[in-house]
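Heads up, one of the protein chains got dropped from this complex, but the rest are sitting where they should.
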Amino acid sequence: MADKQVKKVVLAYSGGLDTSIILKWLQTTYGCEVVTFTADLGQGEELEPARRKAQLLGIRDENIFIEDLREEFVRDYVFPMFRANAQYEGVYLLGTSIARPLIAKKQIEIAEKVGADAVAHGATGKGNDQVRFELGYYALKPDIKVIAPWREWDFRSREALIDFAEKHQIPIAKDKRGEAPFSVDANLLHASSEGKVLEDPAQEVPDYVYSRTLSPEEAPDRPTVITIGFERGDAVSIDGQRMSPATLLARLNQLGHDNGIGRLDLVENRFVGMKSRGMYETPGGTILLPAHRAIESITLDRGAAHLKDELMPRYAELIYNGFWFSPEREMLQALIDRSQEMVTGEVRLKLYKGGVYVIGRQSPNTLYDQELVTFEEGAVAYDHRDAAGFIKLNALRLRTLGQRRKKLGG
Amino acid sequence: MADKQVKKVVLAYSGGLDTSIILKWLQTTYGCEVVTFTADLGQGEELEPARRKAQLLGIRDENIFIEDLREEFVRDYVFPMFRANAQYEGVYLLGTSIARPLIAKKQIEIAEKVGADAVAHGATGKGNDQVRFELGYYALKPDIKVIAPWREWDFRSREALIDFAEKHQIPIAKDKRGEAPFSVDANLLHASSEGKVLEDPAQEVPDYVYSRTLSPEEAPDRPTVITIGFERGDAVSIDGQRMSPATLLARLNQLGHDNGIGRLDLVENRFVGMKSRGMYETPGGTILLPAHRAIESITLDRGAAHLKDELMPRYAELIYNGFWFSPEREMLQALIDRSQEMVTGEVRLKLYKGGVYVIGRQSPNTLYDQELVTFEEGAVAYDHRDAAGFIKLNALRLRTLGQRRKKLGG
Amino acid sequence: MADKQVKKVVLAYSGGLDTSIILKWLQTTYGCEVVTFTADLGQGEELEPARRKAQLLGIRDENIFIEDLREEFVRDYVFPMFRANAQYEGVYLLGTSIARPLIAKKQIEIAEKVGADAVAHGATGKGNDQVRFELGYYALKPDIKVIAPWREWDFRSREALIDFAEKHQIPIAKDKRGEAPFSVDANLLHASSEGKVLEDPAQEVPDYVYSRTLSPEEAPDRPTVITIGFERGDAVSIDGQRMSPATLLARLNQLGHDNGIGRLDLVENRFVGMKSRGMYETPGGTILLPAHRAIESITLDRGAAHLKDELMPRYAELIYNGFWFSPEREMLQALIDRSQEMVTGEVRLKLYKGGVYVIGRQSPNTLYDQELVTFEEGAVAYDHRDAAGFIKLNALRLRTLGQRRKKLGG
Partner (left out) sequence: MADKQVKKVVLAYSGGLDTSIILKWLQTTYGCEVVTFTADLGQGEELEPARRKAQLLGIRDENIFIEDLREEFVRDYVFPMFRANAQYEGVYLLGTSIARPLIAKKQIEIAEKVGADAVAHGATGKGNDQVRFELGYYALKPDIKVIAPWREWDFRSREALIDFAEKHQIPIAKDKRGEAPFSVDANLLHASSEGKVLEDPAQEVPDYVYSRTLSPEEAPDRPTVITIGFERGDAVSIDGQRMSPATLLARLNQLGHDNGIGRLDLVENRFVGMKSRGMYETPGGTILLPAHRAIESITLDRGAAHLKDELMPRYAELIYNGFWFSPEREMLQALIDRSQEMVTGEVRLKLYKGGVYVIGRQSPNTLYDQELVTFEEGAVAYDHRDAAGFIKLNALRLRTLGQRRKKLGG
């Protein structure tokens, strides 16, 4: 709205129909130069077609940016988040939420490089992603202009959009003419689907919606056993084989896929105020979470573990709501990272028909250790008579309360 | 220790070898009258043998108390706790912890009835249960004397105990002579095992330790689909059939058992300060938790849900540590219960080889409702242009921070 | 904006120039019937002039509502908030925030009574009050139309407003022609000032801004000693004299005024995203808070007290942000109220030149009591040898950590 004075805009461009329409709409509405940014976050699509599509729509080569962000995504966003065991509303692994800040950051970097005065994204006006993108933009470049076409344009229907596309010679795949039965977001951590066929939360998610996992029923009849190695809170190896973050997550995704792991059917509360029903597939993440908890279970002290647990919902909410680049998220991250120094070791897991079962864990830094609880010169650290005093003093205030109750005839 | 002046003691008595030894030890050490209390909490053992055993050990009939507490246990302890979605350290459903306060409460009630001046329990000196029992005793009757034989007596070995038993004509089952390969606690919510064969957390739990569940591999190849009905936060029916709390939980246990649901292998942090490795089977509870979360997902507002989530770890810790009868647990319960008024409806679940999958949920009180987001006279509650302002003001402080960073050349 | 179809609007009307302009603007812009609502919340102004002013502006008698809300305000809003010891950002007693929900509630009640389809308020577009009013309206009547003139009209300057007033024969007091050097909000709990002369946070607040308190320097050279009586968490008497809530708060205000108590110069963070500098005078509240803490100090158990303390910032933020009528505020209130049952007794305070000093406290429900810590039959509740065990078990996990550090050569 407001002010149409835009000279150059960096668009988060997938190469698909919708962002192609946006590209053209930006050109025609703002009369501005459009710079496209297409990122590989592991969504499973090739990027070169996006380049050709952009060229076709008149974008000059120096204005086309394509980047493989998979390693950065997993190393600097996914893994730090998993150090917190973050789950939104008790279950959601934040696969969509965690990708947005990185895209926003890259758009801003490109904007500064090419001297653009605006950025644009293709998120709709009812969802969380518009918030996540834009909070990222504003945090990193407070004077940037933000264009959110879905909130601005006047297209009232799918047809109107298609008309516009045809009028501007945007190629339209046959199956994109009608409204999709559900919409998908995907990256190396997950795929999510929502909308239309999923809108009635009483109805089971149809099987064709899933793309990243076999169903538990289809998965093999024999369990797969794997070992994940951790260093300082991050996964570094599978079955003894060291891998880069993205390689490792991709491998876990394959293992999850094959064993029917990581499907989640959820009604969640959006930051913008309404409930929505979504379906998530997070095969690798669903394996990684209990593995990380398990290595923490022997390497983290109780005080550290419980503090993390109490703060986790807040941390997850910040990421869900789009506040990755906020002081409070960074403060919580400092607290979390401080705890992970000793979170090193190996966790054995059984994967079987949708289930992930921790069956063993060990660490050079273990706090669970027969020797550890015995102190030098044969003196034992734990004397069970100590328990009597421990209980007595913990009980003291409760006894005082009981005494008062009695005194008051209660 | 301390003071041996005890006239009458109420012992939590299972009828097994260990509490029979305790019974006799109380008689011989304190020269006091022993009152036995044996409760059915759904541990799966008959109670009448305990009566006969007590009689055999010289307990007079009026001093033998046997009670079926299953309904009270589920209605007043398990269900209130599930309203909170309580999980200790992210995963444990608190099956042992939640039973202790009820036993303590009943012992104190009997003590007041029979004029006993002491209570005794059979929990060891290294575990959490001694704390849970004794905090309960002291909270409810601050002047009670507490006898914890495992912390007091001088038996140094299993053999010494067996000798004592033989000397006092306590019958000893053959398989009880040696030390058990693991110890078990069981009630209607769960069975837990720990000790010996489980002590190396790197080693998988042997299959023979499990008693309440088939393994996922043994479970049927076809899913079972069930519907759980909720009213005001508590489960009230399965597949449309109304049941009492204990009946319902028993039915869920059967369903969980058959489908290989509810096994958990865990290293946890005890309140008394060390880590321990346990194995838990909570078949019904493992079904109930996601079902409760699912009915909440459509009936609880975001503010209510997130507040509950943030306070849950604290609430779970209180129960784990034995503070059921504390003002802070009661305050949290008041907060939680306040949120459950509208948590009514039905959840459909698929149970399959260890997995519990929510596949549908509906409620007369749903907050997820196409109509609800539309307000009267066709006015729509959600105008996507509102999102722009929402984002702008949420971003304002982040922009100010960005501006400062820029100004400082950061 | 949007839709100008309004038939009848209930305006929060003070009788002052600004809301009189709003009244006229509503009539001319919306062509709708205006209902005025004027409340006595203890702001210290007579209400009858507001009635005459409304009549003068053409409001029919049956559309003029005037209510004395002082008792309801203190009893149902101020006191419940003080049960929580609520302070926003560590210091602010929320005097403005807590009045808004009550006004909103009354406007909605009147709207339902007279069949109005809209409500309007005079809060500006940069502050928190607009949020507080409107969240209240929407929570209580989700289909209400909300008119916020300051966000909607086109007046660009004070002069334009004055022109409009003159054009419509609205009487203008001489000193209202220019922009005020600061703006004031007042009710029985406090007066606040902000704007213009206060805008530089490095500059001291000029003395003429204060209206409710003598300066500490002007206050008497001798202390005043008072006793406040509490019942179940609420103040009920001063120096033994029982008073209604509003009478009591008014009395504390006088005492605070006379002794130079309750001035606060603050830079705070608004919900709408920027910082603002305000000056608050809360004479009675500044006496009440430490008094309430003091009576809690002997009647609340540690567990209850600490839980309240940890949740207080959240509770205060909810009120500050306007979420009084939200499930999460109500849940927290349930928790807080649950703790106040025994908070009964008396607190003695010394008031002296700006300071409030607790000098004594007593209660029939005290948990601080020599007798209480001694239990029956001469047995002492506290045996200092218990402390050894208490410390040992609390230290166990720290020792284990130390042992690991040593083992790792750290």
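The letters A, B and C name the chains in turn, as written, and every chain counts its residues from 1.
Note that contacts are C-beta pairs under 8 Å (C-beta built on N, C-alpha and C of every residue); 3 or more make two chains touch, one makes a residue touch a chain.
Fair warning: this is a prediction, and the values are worked out from it, not measured in the lab.
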Absent-chain contact - pick from A:Leu189, A:Val272, A:Ile298 or A:Ala388: A:Val272
Sole contact to the chain not displayed, among C:Asp18, C:Glu231 or C:Glu268: C:Glu268
Among B:Glu45, B:Glu231 or B:Asp301, the residue in touch with the chain that has been omitted: B:Asp301
Contact with the hidden chain (one of C:Arg75, C:Lys176 or C:Arg314): C:Arg314
Positions on subunit C contacted by the hidden chain, ascending: 1, 85, 89-91, 124-126, 130-131, 134-135, 138-143, 148, 150-151, 199, 201-205, 216-217, 221, 223, 263, 265-269, 272-277, 290, 293-294, 297-298, 301-302, 305-306, 309-310, 312-314, 317, 323, 325-327, 348, 352-355, 357-362, 367-368, 370, 373, 382, 384-385, 387-388, 390-391, 394-395, 398-403, 406
Subunit A residues that touch the omitted chain in the full complex: 2-3, 142-143, 269, 272-274, 300-301, 303-304, 306-308, 314, 323, 326-328, 330-332, 334-339, 375-377, 379, 381, 383, 393-397, 400
Chain not shown, touching residues in subunit B: 301-303, 342, 364-365, 367, 372-373, 375, 381-383, 385-390, 392-394, 396-401, 403-404, 407-408
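The rule is short, and it goes like this: only the chains that are shown with their structure count from here on.
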Whole-Å gap separating subunit B and subunit C, where each centre is the average of the chain's CA atoms: 41
Mean-CA-position distance for subunit B and subunit A (Å): 32
Per-residue overlap in subunit C, given as positions that touch at least 2 other chains: 301, 303, 375, 381, 383, 393-394, 396-397, 400
